[in-house]
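Note that one protein chain of the assembly has been removed; the remaining protein chains are unaltered in position.
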Amino acid sequence: MLLKSKKVIIIGERDGVQGPAIEACMRSVGAEPVITQTQCFV
Amino acid sequence: MVLGAPDADSAELYAETVTEGDPSWAGALAGVSLGLPVFHIMEPVIKDQIDPALAVEHLGLMEIALDVEKISGVLERLRKSC
Partner (left out) sequence: MYIVSSSAHHQPTKPVVQGVSYFLAHVPGLTCHGSKPSREIKKDPPLRESFRSHLRTFEEAVAYPPNQVFIGNLDPDDLAHVPSPWYKHPVRDGSRWGLFGEIMPEDEFYGMMKICDEFQLLLLEEGFVRAVAVKLRQHPLFSDADLLRLGNGVSLADIERQLADGATLPMYDRGGRLVGCVRTGHEEDPNLTAEILMENLSVRASGALALRHQVAATGRAEAVDFLLGGGEEAVGDRYNRGGGNMAKAIGELCGCSGAGGADIKAFCSGTVHAIVVAAGLVASGIFSDVVVVAGGSFAKLGMKFQGHLRHDMPILEDVIAAIAVRVGRDDGKSPVIRLDSIGKHEIGSGSSQQAIFDKLIAQPLDRLGLKFTQIDKYATEMHNPEITEPQGSGNVPRTNYRIIGSFAVLRGEIQRADLDRFVEEHGMLGFSSTQGHIASAVPVLGHAIRKMLSGERNNTMFVAKGSLFLGRMTQLADGMSFLLERNKGTQGGV
């Protein structure tokens, strides 16, 4: 699975890896985040 | 889809929801099989593509804290069964 040019849906989590942190990583490899969310289940 | 869930159970719940349908049969995706490929940001197949310095900055701490092996195992199994 090569991330470059792929559209990605990002579901981060408050106590795991948060959405914006994943988004920064995805953009750096040329992937295209279409949705970035951070969930909090507590 | 790329997840940041803190453990294997919650990663599995998400992944099942967007692949096979909501396992709790509660939400909008109950019985809806989207079949999206789901990965966790920490899985080597994803993380290894990220520039190492950037990965350390954003993911380094959580790589130690999370049970990456267990999370990877659950998601690999789910992707294969799709």
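Residue numbering begins at 1 within each chain, and the chains themselves are lettered A and B in the order written.
Note that in this section a contact is a pair of C-beta atoms (placed from the backbone, for glycine too) under 8 Å apart; a residue touches a chain by one contact, two chains touch by 3 or more.
This is a predicted model, so every value here is computed, not measured.
Undergrad: Take the complete complex as the reference. Which residues in chain A touch the chain that isn't displayed?
TA: Its contact residues with the unshown chain are 14-21, 36-38, 40-42.
Undergrad: In the full complex, which residues of chain B touch the absent chain?
TA: Where chain B meets the chain not shown: residues 5-7, 9-10, 12-13, 24, 26, 57-62, 64-66.
Everything below uses one rule, namely that only the chains that are shown with their structure count from here on.
Undergrad: Suppose each chain is reduced to the average of its Cα coordinates; what separation in Å results between chain A and chain B?
TA: Computed from C-alpha means, the inter-chain centre distance equals 11 Å.
Undergrad: Within the complex, which stretch of chain A touches chain B?
TA: Against chain B, chain A makes touches at 1-3, 8-13, 15-19, 21-22, 24-26, 28-29, 38, 41.
Undergrad: Under the stated contact criterion, what part of chain B meets chain A in this complex?
TA: So the residues of chain B touching chain A come out as 1-7, 10, 14, 36-37, 39, 41-42, 45-46, 49-51, 54-55, 58-59, 62, 66.
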